[in-house]
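Complex shown without one protein chain; remaining protein chains in place.
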Amino acid sequence: MSYDVIMPALGMAQETGRVVAWLRTVGEPITEGDPLFEVETDKAVMEVPAPAAGFLSAVTVDADEEAAVGAVIARIVETVDEVEHAARLADADAQSQAPAPDPIPASRDAEPDPSLSTPDSKSEIEAETPTEPWTTPDTQTPVAGARVLASPKARRLAHDRGLDLAMLRAQGVPEPIHAEDLEKAVTGQMSVLSARADATALDALLANAAPDTDQARLFAAFAAGAWRSVFAAEEPAILIRWPDGATDQIGRDQAVCVLVDLTSTHLTGYTPGTGGTTMTVARDGAALVLKLTCNEATLPFAAAVAFLDEMVARLEDPVRQLM
Amino acid sequence: MTREIALSRAINEAMHEEMHRDPTVIVMGEDVAETGHPFKFFDGLSNEFGTQRVIDTPISEPGFTGLAVGAAMTGMRPVVDLMFGDFIYLVMDQLCNQAAKTHFMSGGKLKVPLTINTNLGATRRSAAQHSQSIHTLLAHIPGLKVVLPSSAYEAKGLMKTAIRDDNPVVVFHDKLMYSEKGPVPEDDYLIPFGQANVLREGKDITFVGTSSMVSVCMEAAQRLETNGISAEVIDPRTLVPLDESTIVGSVKKTSRAIVVDEGHRNFGVTAEIASRIAEKAFYHLDAPVGRLGAMDVPVPFSPALEDLTVPTTEQVCDLAAKLCRKEVSGVV
Partner (left out) sequence: MGKARKPESKKNNSEDYLRMYRQMMRIRVFEDLANRLYLEAKMPGLTHMYSGEEAVAVGICEALNSEDKITSTHRGHGHCVAKGAEFKRMFCELLGKAEGYCRGKGGSMHIADQDNGNLGANAIVGGSTGIATGAALSAKLLKKDYVTVCFFGDGATAQGLLYEAMNMAALWKLPVIYACENNGYSQYTTTAEIAAGSMTARAEAFGIEAHKVDGQDVLAVNELASRLVERARKGQGPFFIELETYRYHGHHVGDINRGYYRSKDEEEYWKTERDPITNFAKWLTTQGVASDSDLAQINAEIRDEAKASVDYALAAPYPPAEEVDAHVFAGVDHVLPYLSGATQ
């Protein structure tokens, strides 16, 4: 019969203990309750009494060594013949240095036991959480204004209806955009103005331009110039939309108009579903065909006419743009 | 038959009916017997049921609440009266460490069918230790049910349900409503816990109001109607349990919400309900969830100051107009 001497759990949140000193030597007779060893925990040193009478044996954790709480660090045997000295303990060593047997589920800092996981009812976030975020894809986000501010409901409705919130912002809808604004945008009175421009002068200019000149950017610059001149705006921003869906913006502020360059396609025009202030530029032989779609509320008729007319004038006489 | 009676009378009727119905129902508290309570809702009980069942206690809130917990564990259904809700601080150990945890810690073996009858509400010029609305503290504690009647009708039906419940239930009446009259049926009726009351249907915004804030919300809804804002008004009736689906369903319909409660705004009832709305109706929200609660200061004595600390109809209208992005005339 032998008794295990274990590293005791003394503190409230103790995982290991350090043996400060053995107060008895291996083979020495022991009375139950005798101070057997000193252990350091939580910065306090305590004497641990012997759990049974007999002879100290099989000490596997020496002074100054640590052991896990609950680990066997020695034995007390009934007769002196049973005493095992450390030298004979090669096999027992591994076993006794092992962590505490059958650990109870620890209160913290432990790997959670999957069998103890709590029912999944703590926070049922709204069931219809979309699998894709509502945010506009990065390629369509204007450089200047990062994320469009909109209420969660407006964002959901825009997504459901395939509306682009950035376009709404570009058309002048103030942020944050609410559900009501979407209704207005879709059902509001839209005007479409058309114009033709003789492209001879512009073509001549482009023929001499650097080969990597982006025509859409050029048109956007013309549109910004026209807007500046008509409305005396300082640095109007224009959102550029290419036929492949890519967008970019010139100017830092909120875009006042979306410019769509269709000259590389067979299209002659496009009216956006969002109803934003949008100008399309298409090619018709030696001429450019322009279309301006806008909301009467944000761009009244006379202003729209002046803006489009100034744009045509600039395209036909690019020198105006340079002035 | 339904007649108009004061809220304190409605409590009195609930007590009479339940004490008749169940001989284990007793009342304990300060001056509940001969005096019938300073707010008079226990009037006549001691004459009818005797001072063995209507027990005047010493001014020992922790002591008599503790006794009630023990009595509840051993066969009685005590109704403990805490004359002012502020005294809850005195009985926190008995309510939160003992009553709330006994059923759980005993693995379901022991029950504590205990009702605490107390109050909330400021503007009675009673200063900081007799004016608090601290129901949210108890709603935070697992194992306690929290009930907030908003009218005489609600008070009777909810009190009776509380007394028959096998768990600790804390009922907070607004002390300013004790004399407020309302239609109350004479017969025996119960109002179940966890079922909100939709007092008014609307389509633009949802008001969730508790206790006396229900009538503040109703008044605001009526005023807003003339300004073209249609407000739905919901009284949750109980905080624990909370009828989340009625609230969330309403907000999904209206896309806007204001939560009004007389507890402090900080970490309070309005915060909890607003967060549940945000969690479960987020993609239906067209405006931030509004919250109106008692100002985060101790309740001042001076009427000039005290009135500033409580949510008002004007504040509800103002905030509603802002959230609905409408001009509201003749309101502020």
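Order as written gives the chain letters A and B; numbering starts at 1 within each chain.
Just so it is clear, a residue touches a chain if its C-beta (ideal position, glycine included) is under 8 Å from a C-beta of that chain, and two chains touch if they have at least 3 such contacts.
This one's a predicted model, so the numbers in the text were calculated from it and none came from an experiment.
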item	value
Shown chains touched by the chain that is not drawn here	A, B
Residue of B:Ala72, B:Ala122, B:Ile277 or B:Val310 in touch with the missing chain, whole complex considered	B:Ala72
Listed residues B:Ser131, B:Thr246 or B:Thr270, member touching the removed chain	B:Thr246
From B:Glu4, B:Asp166 or B:Glu186, residue that would touch the chain that is not displayed	B:Asp166
Where the missing chain touches subunit A, by residue	4, 6, 8-12, 44-49, 51, 69-70, 100-105, 107, 115-119, 121-122, 124
Positions on subunit B where the hidden chain makes contact	24, 26, 52-53, 57-58, 60, 62-76, 78, 93-94, 97-98, 102-111, 113, 142-143, 145, 165-167, 194-196, 240-246, 276
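Rule of thumb we're sticking to: only the chains that are shown with their structure count from here on.
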item	value
Gap in Å, rounded to a whole number, between the CA centres of subunit B and subunit A	41
Touching residues (chain side subunit B, partner subunit A) in the complex	255, 279-287, 325
Complex contact set, residues of subunit A against subunit B	123-126, 128-130, 151-156, 178-180
